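Of the protein chains in this complex, one is absent; all others appear in place.
After this line comes chain A, so read on.
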Amino acid sequence: MSIDKDTAARIAKLARIRVEEGELDALAGEFNTILGFIEQLGEVDVEGVEPMVSVTPQRLKRRDDVVTDGDQQAKILANAPDAREGFFAVPKVVE
């Protein structure tokens, strides 16, 4: 499996990271190095082995379905790059 420039561009798009056209070849090369390293996993016989979900055998704990938090609007917005009238502000999404 080899990653070409178009695939590199598609991955960057999926990851929502802008990569300039001129950098795509180098990026594809790095992906191929890393994926070449990962390819070794193909040698392992994993027949009948379940993919690990949790490293320690545990059941997720449950808690009562009650409100435990809230009323922190100012704190939640305190670090926003752009907050207006109690909301996060972003560029126009809908035309």
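Heads up, the rule we're going with is that a contact is a pair of C-beta atoms (placed from the backbone, for glycine too) under 8 Å apart; a residue touches a chain by one contact, two chains touch by 3 or more; residues count from 1.
Simple rule for what comes next: contacts and distances are computed from a predicted model.
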Using the UniProt record as the reference, specify the protein name of the hidden chain from among "Tricarboxylic transport membrane protein", "Succinate dehydrogenase", "Glutamyl-tRNA(Gln) amidotransferase subunit A" or "ABC transporter ATP-binding protein".
"Glutamyl-tRNA(Gln) amidotransferase subunit A"
Mind listing the chain A residues that contact the chain we can't see here?
3, 11-12, 14-19, 27, 30-31, 33-35, 37-44, 46, 49-56, 58, 60-61, 63, 72, 75-76, 78-82, 88, 90-93
